[in-house]
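One protein chain is absent from this view; the other protein chains keep their places.
Here the chain labels run A and B in written order, and each chain numbers its own residues starting at 1.
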Amino acid sequence: MQHYDTIIIGAGHNGLICATYLAKKGQRVLLLEASETLGGLAATREFHPGFKAAVAHTVSHFSAKVARDLNLTAHGFDSPMVPMPTVGLNAAGEHVVLTGIGVDAEIIGVSAEDAASYRQYRQLLQRFVELLEPFWLKTMPRVGDTRWSSLLTFAQLGLKMRLLGKQDMGEFMRLAMLPARDLMDENFDSELLKAVLSWDGLIGSKMAPRSPNASVLTLLYRMSGELGGAHAIPSGGIESLVQALYSAATASGVEVKIGARVGRILIQGNSDGLKTTGVELADGEQINAARVVSSTDPQRTFLELVGVENLEIEFTNRIRRLRCDGYVAKLHLALDGLPNFTGLAKPDGRMIIAVDMDAIEFAFDDAKYGGYSQQPVMEIVVPSLRHESLAPEGKHVLSAHVMYVPYKLKGGWTEDARAALCQRVIDTVAVYAPQIKAQILHSELLTPQDLEQTHQVTGGHWHHGELSVDQMLMMRPTYEAAQYSTPIPGLYLCGAGSHPGGGLMGGPGHNAARKILE
Amino acid sequence: MNTDNNAKVPAADPFADERLKRTHFYPRAAQLNIRDAWSAWNGYKFADYYYDAEYEYFCVRNGCATYDICPMQKYFISGADAETMLNRMVSRDITKLNLNRVTYLCWCTDAGRMVDDGTVFRLGADKFMLTCGSPSLAWLRKSAFGFNKLSIIDMSDEIAALSFQGPTSCEVLKQMGLEGIDSLKPFNIIHFPFGDSGGNRDDKPLMVSRTGFTGDLGYELWIKPELALDLWDALYAAGENYGIQPFGEAATNMARLEAGFIMPGMEFNEALKTIHFQHDHSPFELGLGWLVDFKKPHFNGRKALLKERDARPEYTLVKLDIEGNKPAEESHLYSDKRCNHEIGYVTSAMWSPVVKANIALAMVKTKYLQGDIWAEIYYVKELRHYSKTVRCTLQDKPFWAPARTRATPPLAY
Partner (left out) sequence: MKNYDAIIIGAGHNGLTNAAYLAKAGLEVLVVEKNDYIGGAAASREMHDGWVYSSCSYVCSLMRQTIHRDLNLTRHGLLLVPYLGSLCFGDKGEVLISYTDPEVEYNALRRHSPHDADAMFRFHTDLGRYAQLIRKTLLRTPPDPTSWRPRDIKELLWLAKEFWALGERELYEYIRFFTMSAADFLEDYFENDLIKASMASPGIIGTALGVQSPGSAYILLHHVMGDVDGNIGAWGLARGGMGAVSSAIAGALQEHGGEIRCNAGVKQILVENRQAVGVMLENGEELHAGIVVSNLDAKRTFTQCMDKNDLPEGIYEKAKNFKIRGSSGKVNIALSALPKFTGVPENHYINRGGQVFAGSLESMERAYDCWKHGRWSDDPFIESVIPSAWDPTVAPPGKHWMSNFVQYCPSKLANGPWTPEQRDQFGQSVIDKIERYSPGFKDLIVHMEVRTPFDIEAEIGLTEGNIFQGELTIDQLLFNRPFPGYAQYRMPIKNMYMCGSSTHPGGGVSSACGANAAREILMDLKRSNTVPEDDCYDE
């Protein structure tokens, strides 16, 4: 029987990153992936003959440090990337377009006052982004942990806040918990601009513009990194990032096994307590290792793979009540040609359909009761413009994240329900790209439930759990498991369900590896 | 979920909802409650005493007496996962509990603080009954999450239970026709036919366990509500020549203190119902370390309890023999006679009529257990208030533990 130092469950980007860091330090690492493809939600797959797409359709705040540490450029990932414009679509073609990065972004389609406010707003936020940035790649200490390094992390955060100055510090503590809507209303007049700017604080979560307490933090999280919140598609596509991570992993000696679904994590108990000894695959094969690192979501890890009999009751309850129902559906269209959006020369950008913040709010309202909106709001990209091999020559792929589509639909996600939603979404896109319906060769809509099944993410939630204050920082996914170690010796977490969270960022994988190597 | 007895309250009663529920034995118990001295337990009307608490107490020590434990919470936990689920919840090793055996145990939060204590009856390979003093359904459900082959049913209102205690209790049960009751060992369970089932030997609706809360020989009788009054009548008929008498909360409290048993709300707060930290308790503090089985690889609170065992708990519950005859109720304890240095407090105290001693249970800071312990006692004589400081002596053994409690068959009395 093989013996490994570490077994990592799940070859999403965080699993790959964690594995590579460990292998580079000389560990024997086995990486197990349940599906046949690598990359998790970033995996590119053919959804129609000749047409490919990934659930995660752009890259935004992928950690530069991880790219550097793992030398991803050498493995074929072209960083830095060229940012795409963000476009707020207007049916009449009077779009709001943001180009460039962060503070320097140019903005057209709004009044001079709004453009000026934008710069001020962005500068303020940038200061907050920089305040928080170092902490995304730190292990957040446990409360009550009196070790010097932990106290230092808290002291550092406190000091950095103080260094913002009186004005900014006060503003930070107010803004951090503000609903996106208030932040926007305070700064801008253009309804479309407000909707576009609030989008990044809301997408992927069960929050709407009026929801307090988390969207600004999420926004600041997503603004970290070199792109300052802008999105890009590498020339080799998302595929190239996954490929580079895989290549870096194998180069450092990680053994990767696909189609290897883990049935349970093996836990041995004696009078010294419990200890992780390895994993058992779905086919019954047992593989031993000194430690097991799970990049799958916390609920699946603990409730299914570990089993509650090995956990404490209140801990189990905290894992059970994690909010991780997804609210985003994914639309993939195989198109006969380049779609033509009214008023846009070329659909090269991240296009947001949400005429104003109310549109987002009201779309959310339906989802609260287990329905979906007849006026869905969404983010669209045409990834084949940047990454040509996604579609046959001359043809294109349209990829959209559709908000707010509930994981649990009243009446269930039947074929009919899925088809009806798909039609509704296409109709909505057609308002802005009137000819698109004639171009559609094939359409595919993935509900959160589909994402759960195909990608083994509980609730189909991108982030393995809401990015809300009580599920962030030293509380992600819950205390006792927020420092990547868990109550069971030898079991670690390295997925999006850990600090700092989801998105193609790499923080959890990086931080977990550091913790394990300590 | 009104019980059948509730239906007997006239429908026109505008206060029907506000009245306390009546136990399955209420019609008989009410008749004997000469003083109408009722208190409440889990929403039930419940006798504090019937005529004279001390007399009732002496019936327990000298003859036999019944205590209506219908309000006690009873849960059936069954299914293939039942043993695993319970074993993870409680700190004792349930797998060692044999069929038709009962065990006293406690369960703790993740932090090793006591949620409650109670008893578990193994009624089958996959079937248990858990009884405890206060509602525990929410914690049980929480503990059950993740176990699929499991059912938890709250049987609190659906089982009539009568505790029957005292030195002649075995004799009375024999008189009642419970053959073989004398060979029932402590903490064992036996089932008997009762009522209409007389002819059918397989139908045994009466369950008897040799358990109790008085520190004396005693049994607990469990039966379906429809047979409750018949059981009462049969028992009282058999016990007529043995001075059978119901006893209430007051007498129970006396008996259990002599036996050194702890009482929720007196000796400990349930952790989930405690607002202030450190006002809850660990089993070690309560002297229940023997209920914690660290040989078990995993159970709730294990890590925290292990830590506490090694560090020793801040307080320890002790039994005190106190000078003089004034009960040390709510007394503060000191390490010096001048009461300068406080080291603990008394949780329950009384003058013990059988051992003729002034006894108490008390929480004392563990590090002061070796030294002197003084109690400052306040007492009243004809409305004039006095205080005095007296010496306390630690007791290892229960104040009252007669051999008959454990002997099988019980010694003749």
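What we mean here is this: a residue touches a chain if its C-beta (ideal position, glycine included) is under 8 Å from a C-beta of that chain, and two chains touch if they have at least 3 such contacts.
All values derive from a computational prediction rather than experimental measurement.
Asks: For the chain that does not appear here, which of the shown chains does it touch in the whole complex?
Replies: Visible chains that the missing one touches: A, B.
Asks: Where the complex has a chain not shown, which of B:20, B:306 or B:354 is the residue touching it?
Replies: B:20
Asks: Which residue, A:43, A:178 or A:260, contacts the hidden chain when the whole complex is considered?
Replies: Among A:43, A:178 or A:260, only A:178 touches the chain that is not shown.
Asks: Please pick, from A:64, A:124 or A:169, the residue that touches the omitted chain in the full complex.
Replies: From the options A:64, A:124 or A:169, the contact with the absent chain belongs to A:169.
Asks: Of B:141, B:388 or B:406, which one is in contact with the hidden chain?
Replies: The missing chain is touched by B:141.
Asks: Which listed residue (B:149, B:185, B:273 or B:388) would be found touching the missing chain in the intact complex?
Replies: Considering all chains, including the one not shown, the answer is B:273.
Asks: Determine and list the chain B residues touching the chain excluded from the picture.
Replies: Against the missing chain, chain B presents residues 1-2, 14-18, 20-21, 40, 42-43, 111, 135-139, 141, 154, 156, 272-277.
Asks: Footprint of the hidden chain on chain A, which residues?
Replies: Chain A touches the chain not shown through residues 142-144, 162, 165-167, 169-171, 173-179, 182, 185-186, 207, 210-214, 314, 317, 321, 323, 358, 361-362, 365, 368-369, 468-470, 475, 478-479.
In this text, only the chains that are shown with their structure count from here on.
Asks: Give, as an integer number of Å, the spacing between the C-alpha centres of chain B and chain A.
Replies: Taking the mean C-alpha position of each chain, the two centres sit 54 Å apart.
Asks: Contact residues on chain A for chain B in the complex?
Replies: Counting only chain A, the residues touching chain B are 269-274, 303, 307-310, 312-317, 320, 487.
Asks: If we count contacts the way the header does, which residues on chain B are in touch with chain A in the complex?
Replies: 84-85, 88-89, 109-110, 139, 142-143, 145-147, 294-298, 300-303
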